[in-house]
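Take this structure first; my questions come after.
Here the complex is missing a single protein chain, while all its other protein chains stay put.
Each chain gets a letter, A, B and C, in the order it is written, and its residues are counted from 1.
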Amino acid sequence: MLNTLAIIILSLMGASLIYVLYRTIDGRPVERRIVFAYIGLAVMLPLMMKVTPPLPITTDVQKLYEHIVKLPPGSKVLCAFDFDPPSAPELQPMAVAFVKYAFKHDLKLIIMGLWPQGPQQANMALQEAFRDSLVAVKPHEEGIDWVNLGFQSGNEFVILSMGDGFKRMFPRDTRLIPYDSIPILKNVVNFSNIDFIMNFGAGYPGTREWVQIGVDRYKSDLGAGTTAVQATEVYPYLSSGQLVGLLGGMSGAAEFEKVLAEKGKASTFILAQMFGHATVMAFVIIGNVAFFVLGRKKKNPEGNN
Amino acid sequence: MRREVPVLITSIAGLVFAISYFIPHTPFGRAESIFGDWVSIVQAFAIWLGVLNLLKVSLEKIFRKSEGWPYSYLIIASLFGTLIVGFYSGFSGINATPQYTYSDTGTGFDWVYQNIYTALTSTMFSMLAFFVGSASYRAFRARNIQATLLLISGFLVMGGRVPLLDRISSIFTETPIFSNLANWIMNYPNSAGQRAILIGIALGIMSSSLRVILGIERSHVGGGN
Amino acid sequence: MFSVLKMKKYLGVFYLIALVVIYSTIAAQVPVDATAVVHPPAPVTGLTASDTDSDHGHSITVNWKPSTDDGGGANSVIGYRIMRSNSPEGPFDTVGIVPLGSKTFENSSSIEAGTTGFIPDDTNFYFRVDALTADPAVFSSSEGTGPVHSYGQWFNKGLYPVLWAVIIFTVLTVMFVSAAKKGKELYVRPLAGIEAVDDAIGRATEMGRPILYVFGLGTASDIATIASFTILSRVAKRVAEYQTSLIVPCYDPIVMAVAQDVVKTAYMDAGRPNDYKEDAVHFITNAQFAYVGAVNGIMLRELPATNIYMGKFFAESLMLAETGVVSGSIQIAGTDEIAQIPFFVVACDYTLIGEELFAASAYLGREPLLLGSLKAQDYAKAAVLVLALFGILAVNFAGDLGMAWLANFKELFKVID
Partner (left out) sequence: MELLGIWIGAILTLGIFSFLYKDNPVYKVTEAIFIGVSAGYYAIVYFFDSIYKKFWLGAVVAAEKDLMLYGGAVLGLLFLSRLYSKTSWIARWPLAFIVGATAGLYMMTYFVTNGMNQVASTISDVAQKSDLAGSSWAEVLGTYVILVGVVTGLIYFFFSKEHKGAFGAAAKVGIWFLMVTFGASFGYTVMSRMSLLIGRMDFLLGDWLRIIN
């Protein structure tokens, strides 16, 4: 019911764009609020449609996956949650998928955050993971299978000092249990005892800082999930091998869920993402068609860019 | 005194971190970790400075009855509201057995975070989606070669990174042409451009850091050179 | 008769014995059938321990060849336990457990004496590695190794290239800065964006419309904002000469204060101190969207002929640029926020990209510090280009030229910390 309704409205919207094009060429552009309405609906309606479009797995995601599956059971994974609620739609699904995978394959998670909101997002991800039936089959104990070290101020300096000893920056976990009396952290002194670092980064401090210090200075293996905005900036680290793999934005998250065979939110969001992009592209085209039909404004000189 | 001391502090701090990169041996390795601790603590106080400053500014606004002053009451109220909930959650957690932290799931502070903070921040930024839309309709023009190139590659990435253009191409072929293309653009031309920028930035940061450490650059201590 | 009775009695005894025998044999069978015995796996071989190189000490690296039953053979190994002791005889205690497949373990500690697991430097230790199986009781220990002690190194090997590069760069910077201070003419190429400013101001005069100058959300300590001040002073000077009007709405009070005396001085330099109006540069608010709203309002009311955006911009960039297009102004932008540059490029007529912004302010301000370091950076870039191209040739043709050593040229850049 909702599904069909959504489809009908969306197709009507598509058709009406032609009228918008006509008006724009006619020199009577529609006002912003109309455009806002288009964007809003284009994102809202697909959420009502239970469709997951086919998604090819990109090499960046594949690389990360191949590295993760190589981690033997019992490996210690440092999981850095460096993002806040605004970036959650992109990064939370990645985090959830990763945590679920880790628990199912008995990877030990050491969670921390360079962003104040990180550890709280981690808590949410853990709650979500525990709801998974396959994770629930065997109990996962805090302090043995995972620990949340919380947040520490100092941005990249936190990573730097962790090179001397994690305890230095995280003397206690979020339950205020002293570092030395947490079983999972027994014999974990610094990066040399960590098998893999997974970073979910939304900006500064984030993936770049982990590459600069965690990888280039302390020689750890780093995988990253970043917001789309960040992704473009960290791609060079991917081709130079400073990152083992990269999940970029919502589609990265969806691919990650697919490759890990975890049904998650990102897969359900990707359709809305498609329509959102389509709308923006349509408006760019309309705007530019009008721009050329009406002829370049006289006042506009040959810019240098 | 007001100039020299800060400049000296800057140089010392800078040198410690620069040198300890090459010389791990004590005292540098050790000094580095101690300074690292300090940075962490100082930044925490800096945040508090910011908060107190906000309080100060809002109060001034109210006393001066300057434009939009009634909202300042609201700012102060919500600030204190959050602080009270936070401190309550925190200290009751510290005194409880077993201890829990201010941000654990189920605490009042976490409730504020989940329902108020999250809603506000996420929505604030999600508005940008609308603005991108209207800007793409009214402002983003292929006004010259560069802008045209930008828009084209933007299009390929936008349409290729989600199965949008592939939907169209799938009529003719099974292989996800556009997804591969977008992926290629990201991995090669994009990486190339980013690398050029990165290298530029690296040198830029290096020279500015150098000026700061050598004490030639003093704008941060509130003085020309 | 009585013998029969006897017989019965012995029979009972016989049964008894028989039962005992049967039960005992069954009992003997039980453990054998119930649990499969875990045979101790092959121990690890080639165990070595040495001080971890290029560090501050307090760390020993242990290497070994995995057990033959790790991933192969009896496939019984589930991991390795690294044991340490102060004497060859032991007692050994666990310092780490690593998953199967591992070949190395770094036993390091904090440099703070007294912290748990602290490894004092120059103290002898002995190591042993146990190959563990599913049964905690069944494992096989390797030969012990040692004595080994940790110590700090005075220089981090593999960083020589970095060191040289840093030294050269430092010398260059200091050289050029002092040269510029001495007033040596250092050439900086003209930038289209800056050239355009003058025409834009001229045009504003013809149309009798104001110039809008926006700093963005940067604070007075951001390099981008500092660069922007230099550009503003140039703009203000021209504006004063052409007797056009200038609007500078500010987001940050301190930026506003600085901007005010920048503009004031510019008017004085132009010889028109009386034309300067206090309210040309004014504070709006430091809430992002409120600020954008206000500036957009100004654009639509005053219809400035030219909008100049120079400094640090965030999400507001496209909102400003969009309104600018709608109000039909020429737009010139410059920022070092990579994520915002695209929006400026497609919405503005000219955009200064990243470093260009700094170059522009050096070009206009002729400020020795900026000029000097800009030069140093240029030379560094040139060096990078030359070395990179040479490196590629070297790596590709070293073999053909019979100069194998050239093939390692790229190692010059590879930083192995």
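Quick note on the criterion: contacts are C-beta pairs under 8 Å (C-beta built on N, C-alpha and C of every residue); 3 or more make two chains touch, one makes a residue touch a chain.
Here the structure is a predicted model, which means the values were calculated and not measured.
Partners of the chain left out, restricted to shown chains and counted across the full complex, are A, B, C. Considering A:25, A:48 or A:285, the position touching the chain not shown turns out to be A:48 (whole complex).
For the chain missing from the display, the contacting residue among C:38, C:138, C:162 or C:207 is C:162, taking the whole complex into account. Residues 2, 5-7, 9-18, 21, 34-35, 37-54, 56, 68, 71-72, 74-83, 86-87, 90, 101-103, 109, 111-130, 132, 136, 145-147, 149-158, 161-162, 180, 182, 184-203, 205-206, 208-210, 212-213, 220-222 are the ones on chain B that touch the missing chain.
Within the entire complex, the positions of chain C that touch the omitted partner chain are 112, 114, 161-162, 165-166, 186-190, 287, 289-290, 293, 338-339, 341-343, 345-346, 353-356, 359, 362-363, 374-375, 378-379, 381-382, 384-385, 387-389, 391-392, 395-396, 409-410, 413-415, 417. Interface with the hidden chain, as seen from chain A, comprises residues 2, 33, 36, 39-40, 43-44, 47-48, 86-90, 116, 150-154, 156-157, 160, 169, 171-172, 176, 208, 211-213, 216-217, 227-229, 231-233, 236-237, 239-242, 248-251, 265, 269, 272-273, 276-277, 280, 305.
Basically, only the chains that are shown with their structure count from here on.
Averaged C-alpha coordinates put the centre of chain A at 16 Å from the centre of chain B. If you average the CA atoms of chain B and of chain C, the two centres end up 14 Å from each other. Shown for chain C are the residues in touch with two or more other chains, namely 111-112, 338, 345, 349.
Shared interface positions of chain A, defined as residues touching 2 or more other chains, are 164, 168, 233, 300, 303-305. Residues 21-26, 28-30, 33, 68, 124-125, 127-128, 131-132, 134-135, 138-143, 146-147, 150-151, 154, 197, 199-201, 203-204, 206-208, 210-211, 214, 216-217, 219-220, 225 of chain B touch chain C in their complex.
The touching residues of chain B, when paired with chain A in their complex, are 29, 32-33, 36-37, 39-41, 43-44, 47, 93-94, 98-101, 103-105, 110, 113, 117-118, 121-122, 124-126, 129-130, 132-134, 136-144, 146-147, 151, 155, 158-159, 161-164, 166-167, 176, 179-180, 183, 186-188, 190-191, 194-195, 198. Here chain A touches chain B in the complex through residues 24, 29-30, 32, 35-36, 38-40, 43, 53-56, 58-60, 84-86, 88-89, 117, 119-120, 123-124, 127, 150, 152-155, 157-158, 160-161, 164, 168-169, 174-177, 231-233, 235-236, 238-239, 248-251, 270, 273-274, 276-281, 283-284, 286-288, 291, 296, 300, 302-305, going by the rule given at the top.
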